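With one protein chain removed, the remaining protein chains of the complex are shown where they sit.
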Amino acid sequence: MGDAATSETSGGGSRGSWQRLDRAWLALPAVVLTAVFFVIPILFMGRISLSVHESGSAYREGTWTLDSYVTLLTDSFYLRIFSYTLGVSLLVTVLGLAFAYPIAYWINRSGPRLKVILLFAVIVPLWTNILVLIYGWLIILSPGGALNDGLMRLGLIDSPLRVVYNTFGIVVGIVQITLPYAILIIAAVLAGIDRSLVESARDMGASRLKAFLHVTLPLSAPGIASAATVIFVWSMGEYASPQLLGGSAGKFVSQEVSSQFLTAFNWPRGAGLAVTLFSLIVLILVVAQTAARVTARRNAA
Amino acid sequence: MTDVSAQPMEDSVAPPGGGATTPDLEVQGLSKHFGPVVAVDSIDFTVDSGEFVSILGPSGCGKTTTLRMVAGLEEVTAGRIFIRGSDVTHLPPEKRNTAMVFQSYALFPHMNVHDNVAFGLKMRGVAKAEIDDRVAMAMRRVRLEGYEKRKPSQLSGGQRQRVAVARAIVVEPAILLLDEALTNLDRRLRQQLQLELKELQVDLGITSLFVTHDQEEALTMSDRIIVMDEGLIAQNAEPSEVYDRPASAFVAGFIGESNRLDGSVAAGGGEMCTIRTDAGLDLVGVHAGHVGHVGRQCAVMVRPRAITLHADRPTKDNVIEGVVKLWAYKGESYEYVISLPGGGDLLANLPRREAVFERGDRVFAAFDARDVIVVERV
Partner (left out) sequence: MSPRWSLPSLSYRVLGLATVVFLLSPLVIVVWLSFGSSPYMAKPSLDFSLRWYEEIFTASRWTGPFQHSLIIAAGSSVLSLLLATPAALGLAKAQGRRAVGLNFGVMVPFFMPGLILAVGLLMFASRIGLSGTFPGIMIAHSLWGTPIAYLAIRAVYAGTDTAAEEAARVLGAGPLRTFFLVTLPSILPGVAAGALFAFVISFNEFMMSLFLTAPRTVTLPVVIWTSLRYEVSPAVAAIASVFIGISVIAVIIGLRLVGTRGLLQLTAADATKK
């Protein structure tokens, strides 16, 4: 291609501002928002996590140290915090999926009217402030609260159950918050499954249960996987539930981050914790996406 | 080839001279590359004033891309586009004075029929009273009076198509572009609208460029057909010529049914030549293009309707002996599959009264030399 041709082509390209390839740049302002108010702050946080802490002024500018990470890796206090967060998040994920699947299946099988009612029951809590949800559970679960009161009046228990300000309380809170997302994700994937596959399995003599176990369940695996990712990631970063419903049994990473920033005023350590949490979450998301891509490719092949 | 079109070579780039004969559309060396893919490969053609030209070809041949480049919806890679003599190659679509009927009709769903049709006139700043007059006239032309207040969603497929046509003709464009404009309709409605659209086009004398993959549609409606294949123009001629004298095996195969026998030129000279097929038959035919050369590989194309079947050897230019392998009733006619000596089948289409042969019958298939088209083997 000669020079003249090249220049003509590029000249033409700049005029095609309304064409698809160029239109993609309309996303630039939104990406700039991400870059300036998400990426830069994260980098900033990374830099501060590598600074020397100085009591009284959060951190000393221009200094370099690995102190905060050394502390995180060696102090068993932080290892306990991370393992508690991970453990509770795993538990919450398993419970969340167990609760989400049946109702998602029901939503998918129900007629239009029931479907609206069920979706309404799922989406209203989703769009309600999580503090309101936690407040509701505080009322229900507290030692003198509705649950214990009811059970004692019925004579089922003599003394109040310990169902809040411990791990149980945290689990209830996070399941409540994340369940609607999981339900909607699984329901959407179930809705995309070709009904005729299930019907043909039934035609070939599979029982209802077998058709479900061998057809519907495997086909909904992508939905289960993304629901699990959402619950797990959310739980890893959750702050309000452990803070309000948890007790002395353990601390979440986010609680420690917040107290380093707002109470201890040790920014390097807080930032180090936040960077570690952020990296864990990114790792989970990347692993989940890679797994999803590999499975999709294998299914396609 | 991009060099040629891109270098400012005055004589080839200058708008075609001589005022009165300026075509409404002239395309010179037009190319479109999508990355490494060459969708349109340096094509040239013109559409004269009042002419109805179809671009016909299989999907992926570059016909829609060509139309979209004319409309300004696709940037050209190389080449020039002139509308009524002025270079519009780099003008945005709204400055080209074209109008387009889309396959999906592309009606504005939130506007009623009147506002849809009036849109182009409003954009041109036409006064309201005139808009109303012209919209009313366009609505009459497409026989949709009384539907002005309806929304597109309240119309049938055929009615939507008419609104799309009205919306395009009302602006009196220099050239009307139609992209598979009838494809989404069912067969009967389509045939009816083909005739209506053609009538409208002739009445208004509106210059039209029509893209379709349907050969019947192209044959019915066009003054001229441009057959495209893999980004190139395979033939640019009147419908009867494209049908009777296809320029290549591709054109012959794409337009109408054709038997194809491969071979090479055994004796040439003049208009006629003798072809020895690969199966060893000698056939006489008219050659198209540059096939004259003795020894040159070529293909022989014969239309099934040009073939007659006989129990005894007839005296005709070409006679091939074979056996009836199958026959099928086609309503108006019978279709016969004759297996040939040396392999291969021949498809023959016989009128009812001539269809007297049964499976296994030994027959002589005969056809005139002028019904044999000799083309380059691709």
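Note that the chains are named A and B in the order they appear, and that numbering of residues resets to 1 at the start of each chain.
Here is the rule we go by: a contact is a pair of C-beta atoms (placed from the backbone, for glycine too) under 8 Å apart; a residue touches a chain by one contact, two chains touch by 3 or more.
Source: prediction; values computed, not measured.
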item	value
Touch with the omitted chain, as defined above, among A:52, A:86, A:151 or A:188	A:188
Of A:198, A:215 or A:230, the one touching the omitted chain in the full complex	A:230
Chain B residues that touch the omitted chain in the full complex	71-73, 92-94, 96, 98-100, 102-110, 119-120, 123-124, 167-168, 171, 177
Hidden partner chain, residues of chain A it touches	17-18, 20-21, 23-31, 33-35, 37-38, 40-42, 44-45, 48, 99-100, 102-103, 105-107, 109, 112, 115-116, 118-125, 127-140, 142, 144-146, 149, 176, 179-181, 183-185, 187-189, 191-192, 208-209, 212, 222-223, 226-227, 229-230, 233-234, 236-240, 243-244, 254, 257-258, 261-262, 267, 270-271, 274, 277-278, 281, 285, 288-289, 292
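Quick note on the criterion: only the chains that are shown with their structure count from here on.
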item	value
Inter-chain centre distance, chain A versus chain B - centres from mean C-alpha coordinates, in Å	57
